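The complex is shown incomplete by one protein chain, all other protein chains being positioned as in the whole.
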Amino acid sequence: MSDNAILTSALIILGLPLLSYVLTFFFGKKLPRKGDFIGVTFMGAAWLLAIRIFLTFWKIADPSYRVEASFTWIDLGGFHLDAGVLVDGMTAVMLMVVTTVSFFVHLYSTGYMHGDRRYERFFAFLGFFTFSMLGIVLSNNLFFLYVFWELVGLSSYLLIGFFFHKHSAANANKKAFLTNRVGDYGFWLGILTFFTTCGTLNYFELFAHVHAGTIGGHLLAWAGVGLFMGCVGKSAQMPLHIWLPDAMEGPTPVSALIHAATMVAAGVYMVARLFPLFGPTALMVVLYVGSITAFVAATIAVVKTDFKRVLAFSTLSQLGYMVMSLGAGDSVNAMYHLTTHAMFKGLLFLTAGSVIHAVHSQEITDMGGLRRKMPITFWTFMAGTLALSGVPGFAGFYSKDGILGSALAFGMTDGHYIPFILGILAAVLTPFYMFRLTFRAFFGKPADQERFDHAHESPWNMTVPLIVLGFLSIASSGFKTADEGWFSRFAAPYDLPAVAAQFDLSTPPAVHGLVVAHHRAAPDISAVAEHETGGHETGGHEAAVEHGEGHGEHAAHEAIHHKAHVRAMIMSILMVILGIGGAWWVYFLHKLDPASLQRRLKGVYTVLQGQYFFDEFYAATVYRFTLWWAAVCAGFDRYVIDGIVNGTGYLTRMMSWASGLFDRYVIDGMVNGVATVLQGAGEGFRRLQTGRIQTYLVYSSASVLVLILVYKVL
Amino acid sequence: MELLNLNIPSWSDMASWIPEAVLAGTFLVALVGDLVVRGRRTWLPFAITVFGLVTAGSYAVAAVLHADPTAHSIMGKLMVVDGMAGFFRLLFIFTGLATVLFAWTSEEIMGHKRENKGEFYYLTALMTLAMCVMAEARDLLMLFLSMEGVGLVSYVMAGYMRTSLRSTEASLKYVIFGAVSSAIMLYGLSLLYGMTGSLTFAGIRAGLLAGAANPFGLLTAAVLILVGMSYKIAAVPFHYWAPDVYEGAPTPISALFSVGPKAAGFALMIRFFYTTLAAGNDPATGSTLIADFNWPLLVAVMSAATMIYANLVALRQTNVKRLLAYSSISHVGYILMGFVLLTGQGLQAILFYLLVYTFMNLGAFFFVVAINNHLKSEDLQDYVGLGFRAPWAGAMMVIFLGSLAGIPPFAGFVGKLYLFTAVMDKQWFWLVIVAAVNSVIGLYYYFKVVKAMFLTRPAEGADTSPLKLHWLQYTVLGVLTVPTLVLGIYFGQFKALADQAIALMTVHM
Amino acid sequence: MNVGLPHFLTVGAILFALGLFAVMSRRNAIGILMGVELMLNASNINFVAFSRYVEHAVDGQIMAAFVIVLAAAEAAVALAIVLAMYRNFGTANADIAQRLKR
Partner (left out) sequence: MGEHILSWMTFFPVIGAAVIAFIPSERKEIIKTVAAAAAAVPLILAVQLFVNFDRGTAAMQFVEHYTWIKSFNIEYFMGIDGLSVPMVLLTALLSFLCIIASWNIAKATKGYFALFLILEAAMMGVFCALDFFLFYLFWELMLLPMYFLIGIWGGPRREYAAIKFFLYTLAGSVLMLLAMIAFYLNVQDPTTGGHTFNMLYMMDQSNHSQWLQMTNIRHLLWIGLFIGFAIKVPIFPFHTWLPDAHVEAPTAVSVILAGVLLKMGTYGILRISYPILPDAAVWFSYALAIMGAINILYGAYCAMAQTDMKKLVAYSSISHMGYVLLGMAAFTTAGINGAVLQMFNHGTITAMMFLCVGVVYDRAHTREINGFGGLGMQMPLYTSFFSFALFAAIGLPGLSGFVSEAMIFIGAFPVYRTVAMISALGIIIGAAYVLWMLQRVFLGPKNDKWDSLPDINAREMFTLVPIGIIVLVLGVYPMPVLDLMRVSLNHLIKVVAG
């Protein structure tokens, strides 16, 4: 495939969902089957094209190879903004992920949403979402990244609120949008900072600028944190994670597509894509936020009984993993985990949908023994579960293991062990809650007989996606870690010297050897990246070689790194066994009654069940303050500003000894204020106007004398 | 020997005095005519008066169009007919004519129980004549005579409704207050005469320039004279009579009072003070004489006081007629602004403003007359919904009020613009700002009327039947509306008229 | 002693003051009008005196003559009005007339 062909097909991929949106939105009602076939077929086509691009890059097998094209969008002379498309390995993978999940979700929805009164709207919105998501993936500059970023937010708003006649849904979508806006605030400021300092928003030009030191120090750190805020919002990291669980109010296919597989991953993609823009400080923030999220979310998932919510919190914790990996400087494994996670989490949600579809309830307390009723669902669900739990041989294992490895390596070199520990703990919890779910829902006796009797396996258009995704969630890893497996053909750590070489900026400074150095000194990604990923990456390695320096440290660090990975692997395997075993012990053999455990750990349980009371906290602080403040402003406007002249009014009143007529109007505004005052004055003067002639004469003659005297004096 | 002044004048000069002659004739003929019909067939004095005014008017117009640069002295040095006199003559005759025509349809004047209706008409003619003379006088004797003439006629007219308490009371106040103030002025005149030894303005100027007067004496005289004149133009603090008289007298007469005597007073002031104090001095430096006793500040304070006082009081009025009375006082304040420095620019602005003011103020008053015919009331509450009962007249009233308030695109705005410019040019900023603030206040009470007429919804069961106005009323109002609009957007020529009038004002001989 | 301009002026001033005082103090309209007459005549004295001592011509005297005539006319009108008022209010006290007070 030629470069042009790649670009063209990328644009076609971008255009197809948009077209599908327009068609379904405006003509859906009139079309047969309300036009759902449009969405499905278009996405199918897009999927095929994506596969084609994917294969092309597979052949190229050079992560640093990229195709880019842009045009001037706004030109004011002296100021211009560009729009452009960028396709490289990472894009190819993301295209693949998005189109795959999207396509199968479309297909699945034809069954799941069947008979909904806004059926066509649903497909329209799906199309719109896919379009904006692909926009994020394909954009080659921050401005349009932000544009599509917001559009994704909109489509998520529309889809979460799809059943807007429910109060819960109406609240959820508002919450999602606003929480994201908070993140976007930082994101936008970050973008502004970069634009005003570097004068460009194109990714690679920015990298070059950063590398050349156009922007650095505190500014870079803050800008990085700003960008990361965007990620915190979109990828639902603490403390802005609150919207994601509520987002489950949307139809299940939406949860699968948007709130598990793709959109929430956008934040991770963004950070990975812009990795070189993150200074050491920023990355430190990223690391901790990620790891904390990973752990906290996992703990909550353990106690939830709502099928979808358990999955939602597991999504949170998995996103936490990805972010943590970014923080540890390992963008590659983050992307790798993103990919595999998209597959199995998408799958899990779809199976959840299938179950809910059958049982008409989301509470696992209403389920049980479903494996006999719906085998396909069960087995695919198992595939997903195993992958998510990180059982060796399944996709999740390799990606998660890579992340833990990097985290440990980072700890060993830099002394920050906490993230790794949190990660490991989460790694125990993940299999535990997943198998808890499995045992409660699919094994044991049915909790609700008559629900159970109505349960049935879903139609083909729902099961086919399950099977395909099931397969992918097993195989998507290729049974290899990121740096050995297929993934290394698509994503490599950034090689700044190479970037810099393209834009003839100042020659890059010497490459430091150690992660330590990376995190303490100016960002030099190539070194970091290559070490953390084992160092036999084409780009990174050459970079290190051509600025041939510090080979000794190099080797030393490589050793540390290798050790880290081995240990991490062993530990995580242990953890998995521990987790699954625990679940088996409690929920299958019932050796231990969870209820009693709850009673014993009442405090802990309530905190977890209450999701650490984040919502309550915000409700008590942020929301209340905002509303209160709004009320204050409005009151101020109504009474103070609108009555401000009453000060002057008072003086005028004194001057014209007007009676209390004025007070009545005090509140009533500047204009009334003045008017009344003047009227008051009039009242005063009118007293002079007694109809008596003598008084007139006295006044007049008196004023004559006054005049004379005054002017004598003057 | 000054007695020579009373020689029989030359006809060539008398020719330029025809309008006044005609007016005098009209008065006599109408008087006799009314006696003949014993006040029964009123159309006779009406017709005579109208005819007379039209004739005089056409002569006056001809004179203005002719723009004769030479000044004709009438009766020796007593009077002069020059550009300015011509300008005012036109103004007065127009006012008189409009009043007469409108009065013909006014219940207050022509109501059934009125006797001696004819009286109104020939008195108007006489008043017009007296006002013209005021504009022409250039000698203390004539000054006093004409002022008294206008005064006497006004006293009688104010008491037109013999049986009405309000009317009688108004006239009583008018006469007493008038008498006193003219007496005070006369004393000032005598002092001035004593200091300069001359009765003619020119002579007085010569005397003053020769340094005949010490500042304090001059100040005293000037202030005393100013009292009399401020009384005529109803400027604070000599305005007390105005609201009562305007309210007490029949509305058409109030309309006449609020325009005619005011304008005449200004004419007199301009000629007297400009000639005696300002003229002949270096225009660049303004004048030395007026600088001697701080004349500008004196007038400026008066002007500011008038504006503020009148506007503040007007705010609270609920009787439209009385409201308009105060508004006319406030306009005196604006006009006085142009008087502050006695510069040509300022005086031109005054003349133009008077022109505009005549149209808009007459219009507003006449609307009140027309409404009074139907509602027998000038109360604001009774005006509710009028805008929809008489849309066309209502629209015209809005134009008049808008113009009085001085908002574009109406003539009043242009008038104010010229005054402001004249004052700002001499950098009297505080005065301009006072005026500006006042024009905002003014808007509020003018639009109280508009609000009542258009915005306020009439109460349940209130009479909302359409009002049919007399065709003559529509005509006159229309005639007044047109210039109020036109002068707002195309005023070049008319301003030129005013400028010419000032330019052709004779100060010498 | 020989009588000169100052004496006349003094007389005039005194007359004027008296007149003004009358105007201010009297409640009866007629009284007020009489005060006015005093004031006018004060001016007349001035005029005549000035024409004799300052101008050495008769203009001032002519003026005075006219003023006298006018004063008469004014009085006529004023008295007519007072009469009308007497008919309407049944009194000639000026301060009765307060109907127009708002």
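Going in written order, the chains are labelled A, B and C, and every chain counts its residues from 1.
What we mean here is this: a contact is a pair of C-beta atoms (placed from the backbone, for glycine too) under 8 Å apart; a residue touches a chain by one contact, two chains touch by 3 or more.
As the structure is a computational prediction, the values presented were derived from the model and not from experiment.
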item: Chains still shown that are in contact with the chain withheld from the display; value: A, B
item: Hidden-chain contact residue, picked from the options A:Asn4, A:Thr365, A:Thr606 or A:Thr626; value: A:Thr626
item: Residue, one of A:Leu154, A:Val302, A:Ile560 or A:Leu578, that touches the chain absent here; value: A:Leu154
item: Contact with the hidden chain (one of A:Tyr65, A:Phe195 or A:Phe443); value: A:Phe195
item: Given B:Pro69, B:Pro408 or B:Gly478, the one touching the chain that is not displayed; value: B:Pro408
item: Residues from subunit B at the interface with the omitted partner, ascending; value: 388, 391, 398, 402, 407-409, 413, 417, 420-421, 424-425, 432-433, 436-437, 439-440, 443-444, 447, 451, 454-456, 489-492, 495-496, 499
item: Residues of subunit A in contact with the chain not shown; value: 73-79, 143, 146-148, 150-151, 154, 161, 164-167, 169-171, 174, 177-178, 181-182, 184-185, 188-189, 192-193, 195-196, 626-627, 629-631, 633-635, 637, 641-642, 644, 669-672, 674-675
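Simple rule for what comes next: only the chains that are shown with their structure count from here on.
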item: Chain closest to the middle [Cα centroid of all protein chains]; value: A
item: Inter-centroid spacing, subunit B versus subunit A (mean Cα positions, whole Å); value: 79
item: Subunit B and subunit C, separation of their C-alpha mean positions in angstrom; value: 26
item: Euclidean distance of C-alpha centroids - subunit A vs subunit C, Å; value: 98
item: Per-residue multi-chain contacts in subunit A, two or more chains; value: 686, 689, 691, 693, 697, 701
item: In subunit C, residues with contacts to at least two other chains; value: 20, 23, 32, 94, 97, 99-100, 102
item: Subunit C-touching residues of subunit B, taken from the complex the two chains share; value: 1-3, 140-141, 144-145, 148, 151-152, 155-156, 159, 162-163, 165-166, 168-173, 175-176, 179-180, 183-184, 186-187, 189-191, 193-194, 197-199, 243-244, 247-248, 317, 319, 322
item: Contacting residues of subunit C [partner subunit B, same complex]; value: 9, 12, 16, 19-20, 23, 29, 32-33, 35-36, 39-40, 42-43, 46-47, 49-51, 54-55, 57-60, 62-63, 66-67, 70, 73-74, 77-78, 81-82, 84-85, 88-89, 94, 97, 99-100, 102
